[in-house]
Every structure is written in structure tokens, then in C-alpha cells.
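A quick write-up on the structure given underneath.
What you see is the complex with one protein chain gone and the rest in place.
Lettered A and B in written order, each chain numbered from 1.
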Amino acid sequence: MTLMIFFGVIIIAVILALIRAVKGPTAPDRVVGVDIMVTITVALMVLLGIFFKRRIYLDVSLIYAVLSFVGVIAVARYLDKGL
Amino acid sequence: MNQIIGYIVMGVGVAFLFLGALGVFRFPDVYNRLQAGTKCTTLGAFLSIIGAGIVEPTWFLKCLIIAVFILFTNPISAHALARASYKSGVKLWDKSVVDKCKDFEECAKAQEDDK
Partner (left out) sequence: MIFQLILIFIMIILAVAASLFKDLINAVVACAAVSLITSILFYFLQAPDVAMAEAAIGAGLTTAVFIIAIRKTERYEK
């Protein structure tokens, strides 16, 4: 029951970040929105692992935390006129 | 007992996540959004994942690894993004008071170029 309330709050947070990611005026705004969505989703995946009670689900969130970092750094380096 | 402490920690973390997303939604420019989003969601994700580790004690080590990784990488990506958006010429909000980066040569040049 408690977990369901948490999932509802997290889904609302994802929708707020989604609105910023779709409507933000410049490119860095959208990157910020998607970055926040990724961080919230990593927490959501761990809580879903508690809900389904399977330990392997933690690996997915670990891999996502590692690789989204690479994506954000690539976009930031491009905007910095480098790469 | 374990369950109650774990759910309380998790609830505080989820509240921080929600506040971070609200800050990203409502603040006026990139730098304010980045500040609200990064600080709140880093603490929120850390607390939720540690809470999950407290609820299921056998998972604690793996949860700690994920949490520490988020604690290290999230500020780095936020810093890279702020620097990149300053250099690509995104303007500050009109009511911002201080702009320390303008004192350095490369940043000032970057803001002049895109005017």
C-alpha cells in the first residue's frame, strides 16, 4: 500500500519533468529535464524491485545509472563546442 | 522495526524527488533549474535507495553501490551541463544578481560571441 503511494508520487514527478523536457525553450533545458527523469527513474526501478521481490532487478538500475551519465556528458561536450 | 525505518527513509527520499521535479518545472532559467533538480534529486535518490536497502537487509550492499554511484556522477554531469550551457550562450535570468563566471576570459568571450 505504502509503495503504491510512492509510485503515484514518482509518476507525477516524472510527468512534471516531462513537461519541462518537451517545452523547455533551449536545448540545455531539455537535457536537464531528461537528466532529472533518468535520476527519478533509477529510484523508481529500485522501488519496483522491492515490489516484485526479485533481486536481479537492481542490476538494471545500476546499468542505467552508469550509462545515462555517458549520454549526458556526450551532449554537454558537444554544446561546449568540443567533443 | 526494520520495515518501518526503511519506509520512513524511503518516504523522505520520494518527497525530495517530487520537490526536485517541481523545481525543474517552475524555476525561470537553466541555471536555477539545474540547481534545484540536481541537489534535490541526488539526495532523494540516495535516500530512497538506502531505504530500499534497509527494508530488505540482504540487498544492502548492492543498494549502497548504486547510491554511492549516483552520489558521485550526478554532480559531475550537472557541472558539465552548466558549463556547456554558459559557453553556448544561454542568458541568465534578468533578476539574477551575481555572475562570477564573467570575470574569466573564456566565459566572457563565449557570452559575447552569441549576442
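Everything below uses one rule, namely that contacts are C-beta pairs under 8 Å (C-beta built on N, C-alpha and C of every residue); 3 or more make two chains touch, one makes a residue touch a chain.
Quick caveat, the model's predicted, so the values are computed rather than measured.
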* Structure fact -> For the chain not shown, touching visible partners are A
* Asked: Of the residues A:A13, A:V34 or A:I50, which one touches the chain left out of the display?
  -> A:V34
* Asked: Residues of subunit A in contact with the chain that isn't shown?
  -> 7, 11, 14-15, 18, 21-22, 27, 30-31, 34, 37-38, 41, 44-45, 48, 52, 54, 56-57, 59-60, 63-64, 66-68, 70-71, 74-75, 78-79, 83
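The criterion applied here is as follows: only the chains that are shown with their structure count from here on.
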* To do: Please work out the Cα centroid separation of subunit A and subunit B, and write it as a whole number of Å.
  => 11
* Would you mind writing out the residues of subunit B in touch with subunit A in their complex? => 7, 10-11, 13-15, 17-18, 20-22, 24-25, 30, 33-34, 37, 41-42, 44-45, 48-49, 52, 55-56, 58-59, 62-63, 65-66, 69-70, 73-74, 76-78, 80-81, 83-85, 87-88, 90
* To do: Would you pull the subunit A residues touching subunit B in the complex into a rising list?
  => 2, 6, 9-10, 12-14, 16-17, 19-20, 26-29, 31-33, 35-36, 39-40, 42-43, 46-47, 49-50, 55, 58, 61-62, 65-66, 69, 72-73, 75-81
